[in-house]
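Left out: one protein chain. Kept in place: all the others.
By letter and in written order, the chains are A, B and C; residue numbering begins at 1 in each of them.
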Amino acid sequence: MQNLNVNSERYTLNMGPQHPSTHGVLRIVADFDGETCVSADPQIGYLHRGMEKLLESRTYVQGMPYTDRLDYLAGVNNNLPYALAVEKLLGVEIPERASLLRMLSCEIMRLASYMVGIGIYIMDLGAVSAVFYPYQQREYALEVMSALCGARMTQGYIRFGGVQADWNEQCDAALQKLLDEFPPFLEMYHKLVDENEIFLHRTKGVGVVTAEQAKAYGLTGANLRASGVSYDLRRDAPYCLYDRFKFKVPVQQAGDCHARYVQRMEECEVIYQLIKDIYAALKETEGGEIMGKVPKVLRVPAGEAYAQTENPKGIMGCMVASDGKTNPLRVHFRRPSFDNIAIYSELMPGHKMADLVTIIASFDIVLGEIDA
Amino acid sequence: MALKTNVRFPQRGGMPEGDPNNSHDLLTQEELEKRGILLTSLDKLFRWGTGWSLWPLQFGLACCAIEMICTTQSRFDMSRFGYEVFRNSPRQADVMIVAGTITEKMRPAVELLYHQMPEPKWVIAMGSCAISGGPFVDSYSVVAGADKVVPVDVYVPGCPPRPEALIDGMLQLKAKLLHPERQQVVRDVK
Amino acid sequence: MEFVNNIFVNIADLCRALFVWLLNLLGLPVGLAEVAMVAVYWLGIVIVCVFCALFYVIWERKLAGYIQRRPGPNRLGPNGWFHTVGDAIKLVMKEDIVPDGADKNVHLLAALLAFVPPMLALAAMPFGEGMTALDLELGVVYIMAVTTLASLPVLCAGYASNNKFAMMGAMRVVNQAISYEVPQALCILSVIMVAGTFNLNQIIDWQTGNIWLVCLQPVAFVVYLITALAECNRAPFDLPEGESELTAGVFTEYSGMRYALFYLAEYCNMFVAAGLATTLFLGGFTGPFLPGWVWFLLKTFVIMSFFIWVRWSFPRIRADHVLTFCWKVLVPLMLANVLVTGVVVYLLA
Partner (left out) sequence: MLNNVEIAGKQQVAAEFAARFADKIELIENTDSEYMVQAEVLLPAAEYLLSAGYEFLADITAVDYLAEGKFRLIYQVGNYQNGDLITLKVEISREEPQVNSLCAVWKAANWLEREVYDMFGIEFAGHPDLRRILMWDGFEGWPLRKDFVHQPTKYQGRRRLD
């Protein structure tokens, strides 16, 4: 940032808890010198509902709906780490059809979450219409989930030992509509956004995160893969039955806001293909049972267990410590967006005011998850 | 001569036929004046205008905010009623939709926003967190309901409420505006 | 057909005759009729301003709905056309908040001045044959001068609001409005060189004689539309009111009637830009069957719809790209255009 030895007075600007493009109640106290940001200090906690303390006073099954409210853009993906950690302690064996149903619902909600991430990203750059088309695809995905487990967003579909409901023909119809509508949408969206000059100028070379920086700050998910580190938990440390499916893990090298957009668009194709494969595998296990042998009143043997899953926002981990009673002694969630925004104070200085908005939008963060 | 308005209002407003609010006995002019509500034609014109152009404040807190965005999207279009103009600055907003959990840290911000809005303003508490703290009511950092912070006009239950429920909440607010005499205005900020 | 064509001209003559008869009755000098006519013209322009603002606000929301695959406002009035009336009534009656740290008079003055530049500009705009309120010899220069005033109230609003976001918006409006004046002047210059006069009606006569100027000056037309967007702070250039960065930008501290004035003045500025574009490039009010002023309204409607379409499909340009795009791309391009036009006009004339 060349100093133009213009002794302009610095001022502190509050991108406050209520701001159109902070994706919720993130507050960034930034010092500005004219249009250029000099220092930025993200302040969180405005949505801290004390989730981990509440889970300690609820039984395991009562605690499951709380996990939906962490990353509320992909409700069912949050249930998985909590379920896997407790199942690790219980040592219960999950039937194959239940695992496939878990993976299918997680991939569908991952697609829905990516649609919001991309749509809101382009809207924050100023093209308001660009959020309506991905949201339509998200409505199709939510249609499948409400047919499968009753709720649009906060499903609470995964239970300890299996899943809540079996696949029915209403889901077939809804999923078929999603599978038909998605490819033409993706092709149209590439044409709408990829070659847009203004979009390229606004995102290329903005908010560059090098691979070392990404690893040092513990970035995960699409933000990490956009900086050149190919690390996807579903391939490197597979959980459920992910080792049975082959899928490509796209990687970008640039690490700037544009790379994060391209990364998410390529991953949409991978998710689409994965949904098709899992759906086919699910068809074969027709009539399998969907719930393992888990007692009605869940008493988890004493011990500590940690399970990680690949969520749309990054790697979500859940550490459960139990002392043999019906409710957990301690539940802690490793929340991907919490680590993803820790990099803002080092990334934002030197950028313009409009770039701050681009960086926040390109990281696709969710405040419910950050503040837990 | 106070005309007792017991003639049933035509159902043009958003009030469905079997709505419990209809069962109230309609208040006559003097009863309204006793309550301090002076009904003039200019006021009726203003209420008609505001009813059809409630500009919500862009202010989402948690999961309900995502459903609020879904309400403005193509499928459940809130713009049919003219409510899609989400204003970012509280100065130009009429309705504050409290969509999500109010925490102690966010409480001063919510009050500040409410006091920054110009006078004829209303509040819709969307979702059980805004109504009464919802699933997080016994947490150490959650305010049990938006009416501890701001006077609330319409409560939209659900966790999160479906977009149609939010649209119905806006229509209830419009009905409350267009027919003030029908509503029992109860405002208690503890 | 003839009657419909200059219906407004007849109304104006009727008023003049009425004033003359009235003045004779009172025994005053007949010259005062012209002064009274100015009030009638001004009233006509205010009506045009108000109706175009009210119509285009709801037309934008419906067109945006169409672009975004949703129905758009369709409840109030026949198929939703009265929604803006509801908005206007509400905005008129809302409380007017002036922040305590704000500069009160400038805060109010900025809102009042917002409507002045478009009304001044519309005075010289030829709506139809003989329907120009102020038929100036230097019509184009006058309109250019007045449209530069349009950015002044926005600057005052930003400065007076005592709000950091508003101040940032004000700085942006200054550098954007001033830098985009230069390419706009150059592309109008190339039109003048071809048409040979500054008088708007003579430009239209020239175009009816020859072909429309948009065919001779396609580059100037495109650049004019871009600069018009920048002048009215619209679409890719809506940095002063950048929703996603500066909350409501310059208008953060404006509520009620003051905000309504800005909100409607923006559409009047667009109407002036669209009117000038039709007059200079699309042959003004000339057209085969329909009366003159209908053609003018149709052409401005098409250009206004283009402005609205652009707004809902392009992201916002960053503050420094706005300047580099203007000085490094538009100005050289327009200088070359003026050069080429000069050479061609010299060779042909």
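Everything below uses one rule, namely that a contact is a pair of C-beta atoms (placed from the backbone, for glycine too) under 8 Å apart; a residue touches a chain by one contact, two chains touch by 3 or more.
The model shown is predicted, which means the values in this text are computed figures rather than measured ones.
In the whole complex the chain that is left out makes contact with A, B. For the options A:69, A:97, A:334 or A:351, the residue in contact with the chain missing from this view is A:334.
Looking at A:93, A:187, A:243 or A:289, the residue that reaches the missing chain in the full complex is A:243. In the complete complex, the hidden chain is touched by one of A:114, A:231 or A:279, namely A:231. Of the options B:105, B:121 or B:162, the residue whose C-beta touches the omitted chain is B:105. Seen across the whole complex, the unshown chain contacts subunit A at 16-17, 44-45, 48, 50, 52-53, 213, 215-218, 229, 231, 233, 235-238, 243, 304, 306, 308, 315, 317, 319, 321, 329-330, 332, 334, 338-339, 342, 371-372.
Listed by residue number, the positions of subunit B touching the unshown chain are 104-105, 108-109, 111-112, 140-141.
Following the convention adopted for this analysis, only the chains that are shown with their structure count from here on.
In whole angstrom, the spacing between the mean C-alpha positions of subunit A and subunit B is 32.
Annotation: 46 Å between the Cα-based centres of subunit A and subunit C. Between the CA-based centres of subunit B and subunit C the separation comes to 37 Å, rounded to the whole angstrom.
In subunit A, 19-20, 132, 136 are the positions where the chain touches two or more neighbouring chains simultaneously. Within subunit B, contacts with two or more other chains are made by residues 73-74, 88. Residue ranges of subunit A in contact with subunit B, taken from their complex: 16-20, 24-25, 45-51, 53-54, 57, 65-66, 69, 72-73, 116, 131-132, 135-136, 138-139, 152-154, 367-368, 371.
Residues 64, 67-70, 164-165, 168, 171, 236, 238, 242-247, 312-321 of subunit C are the ones touching subunit A in the complex. Within the complex formed with subunit A, the subunit B residues making contact are 57-63, 65-67, 69-70, 73-75, 88, 90, 100-101, 103, 105-106, 109, 113, 135-136, 138-142, 159-160, 162.
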